[in-house]
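Here the complex is missing a single protein chain, while all its other protein chains stay put.
All chains are identified by letter, namely A, B and C, in their written order; residue positions are counted from 1 within each chain.
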Amino acid sequence: MPAIRKTAEEAMEYIRSGNTLMVGGFGLSGVPLKLVDALVKTDLTDFTVISNNIGTPGQGLGKLLNTGRIKKAVGTYFTTNPDVGTAYQQGKIEVELLPQGTFCEALRAGGSGIPAFYTPTAAGTELAAGKEQRVFDGQSYVLEKALKADVSLIKAHKADDLGNLVYYKTARNFNPLMAMASDLTIVEVDEIVPKGTLDPEAVITPHLFVDILVTG
Amino acid sequence: MPAIRKTAEEAMEYIRSGNTLMVGGFGLSGVPLKLVDALVKTDLTDFTVISNNIGTPGQGLGKLLNTGRIKKAVGTYFTTNPDVGTAYQQGKIEVELLPQGTFCEALRAGGSGIPAFYTPTAAGTELAAGKEQRVFDGQSYVLEKALKADVSLIKAHKADDLGNLVYYKTARNFNPLMAMASDLTIVEVDEIVPKGTLDPEAVITPHLFVDILVTG
Amino acid sequence: MSDMYTQEVRHSIARRAAQELRDGDIVNLGIGIPTLVNNYIPSDFNIHLHTENGMLEVGPSPSPDSVDPNLINASRQPISELPGASYFDSGMSFSIMRGGHLDATVIGALQVSQAGDLASWAVPGRTVLGVGGAMDLVVGAKRVIVATTHLTKDGNPKILPSCTYPLTAKQEVDVLVTEHAVFHFSEGQMTLVEIGEHLTLEELKAITPAGFGVHPGLTVAKRKEAIH
Partner (left out) sequence: MSDMYTQEVRHSIARRAAQELRDGDIVNLGIGIPTLVNNYIPSDFNIHLHTENGMLEVGPSPSPDSVDPNLINASRQPISELPGASYFDSGMSFSIMRGGHLDATVIGALQVSQAGDLASWAVPGRTVLGVGGAMDLVVGAKRVIVATTHLTKDGNPKILPSCTYPLTAKQEVDVLVTEHAVFHFSEGQMTLVEIGEHLTLEELKAITPAGFGVHPGLTVAKRKEAIH
């Protein structure tokens, strides 16, 4: 189905308490801040959040964290928000830390029908503890599982009215991967343009990955 | 290093007999025909060729096949050239047949530092015979290994003078994946444009994957 | 059978298979009879066609003077580009397929088993050096609609207790459309949901070695092209 248009508030009706959510962005760049703010305003809770960072103190996903709605965080660099460390030490959230390349590859695998893959990254380190390791051609690799989500909240630059997406500079980051790896993809865009106006060679996310468009 | 410019004939000096070569294209679309023709004119031989097809009778890689220079072919659909079947039945070439999705994923893995991955495709079929199978969450998957090559011969539409590439319509196909998966990438392009003239958001193959540019 | 008769049967199957698609579906059409499906999609439906060599929003065959050899489908036939099209590499294209992002595929068959196994790429005793994208398509698409003649050209059955040809995938077929009937598959069971008015259940069973149940709401459909 081509994407449908909703307001940020309406889009929240597709999310359930207990969902696994992916949220795009690196630092605060490429984070769908309007969608995150709309989510904070709901009374939905108990989320597993898959995101590179959990915002910064009181910003972006930091708000969701501070209102106690994140049960588990899966990502690579929570150091940008010391509140994550505090919540973790108080036993308020579970944390799963992955090397960033493993995180990306697991997102892509989740969207690509690949249940698991081997990576050299983290072999022989603490982050591979408890994970299956295997030698190919004399080198050690770690078996990593795909990441999938019920809903992804992502940020793109422009969409056409079918839902094809293009991004803006380094705000692209994890967003195209998350669009692939979730059952439902909600996209905050700067602008919606008529179909036929984006260059077909330059579309990064084909519209089949996109369900809901929200203008930010 | 940014890409260097060579003629098709000069570019062949980077290839050795016995090399594993990747050659782009689906049917004859996106095949670097000028490079393949230059290769046919050398006296290099004994190649393992990784390519979706082996051309058509007497065209593209079909010429390399008919001059007895292909030792082994790895691909998905050799049916487009009956000469492959004949050579195979005469014991002149080895053939490794992969489902097309597995072929693509193995190319991407080869370029991405992933030695092996699991795929649902071909589980329980003849094409998984002799391959390791494993169950995740109740479903069977096949372990597949990455594909890598010494040299890839690919076709792009435009390059800038650093070697950034854009493609043309469905001629893109396997070319960007092969550029990633080989030690040396030789690209046949329609046109070379000054750096700074391609849209940075629309570059498909960043120049770090490209070694040699040949105008076709 | 005359060629004209054969063409009528093929179109009859394609017309019925098209009814299995839903408005808005993202669809990949395989080679053979499935390529005809595009002619029978209801005009008020928006169906979005994907081709595995790297494109979404495939348009109809172009006029001979606007054929572009680098704008082709997976059967290497010339196609055109609809507004809202996108191009991607084959890796992304198979992520779409294997990752479950196609709503449906319509695909041909050499054999289908009562468990929903499909054989479509190889014949025992013949060297077959081509598999292409069929396995990924069938494993990945949300609904697998097989569109095939009920019997082989030689009049042998294709719908069997189990496939005797090498498999494309196990238990992935959801719907089977022939010129005589429509079957659904669920949890390894095959159920007849529609039969042509031109034949009896006994006649159907006689040409269908596979074991199947009959849906309580069995539809009898007029398939005039298939009367023989």
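Criterion: contacts are C-beta pairs under 8 Å (C-beta built on N, C-alpha and C of every residue); 3 or more make two chains touch, one makes a residue touch a chain.
Computed from a predicted model, the values in this text were never measured in an experiment.
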{"item": "Chains shown that the absent chain touches, full complex", "value": "A, B"}
{"item": "Selected from B:Glu126, B:Asp150 or B:Glu201 as touching the chain missing from the view", "value": "B:Glu201"}
{"item": "Contact with the hidden chain (one of B:Ser112, B:Thr125, B:Ser152 or B:Asn173)", "value": "B:Ser112"}
{"item": "Chain B, residues in touch with the chain not shown (by the definition above)", "value": "1-2, 108, 111-114, 160-162, 164, 180, 195-196, 198, 200-201, 203, 206-209"}
{"item": "Residue ranges of chain A at the interface with the undisplayed chain", "value": "26-30, 52, 76-80, 84-85, 88-89, 95, 97-102, 104-105, 107-108, 119-127, 167-177, 204"}
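Basically, only the chains that are shown with their structure count from here on.
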{"item": "Shortest walk length in steps over touching chains, chain A through to chain B", "value": "1"}
{"item": "Centroid spacing, where centroids are CA-atom means, of chain B and chain C in whole angstrom", "value": "30"}
{"item": "Between chain C and chain A, distance of the C-alpha-averaged centres to the nearest whole Å", "value": "35"}
{"item": "Residues of chain A touching at least two other chains", "value": "112-114, 201"}
{"item": "Chain C residues counted as touching two or more neighbouring chains", "value": "81, 87-88, 94, 97-98, 139-140"}
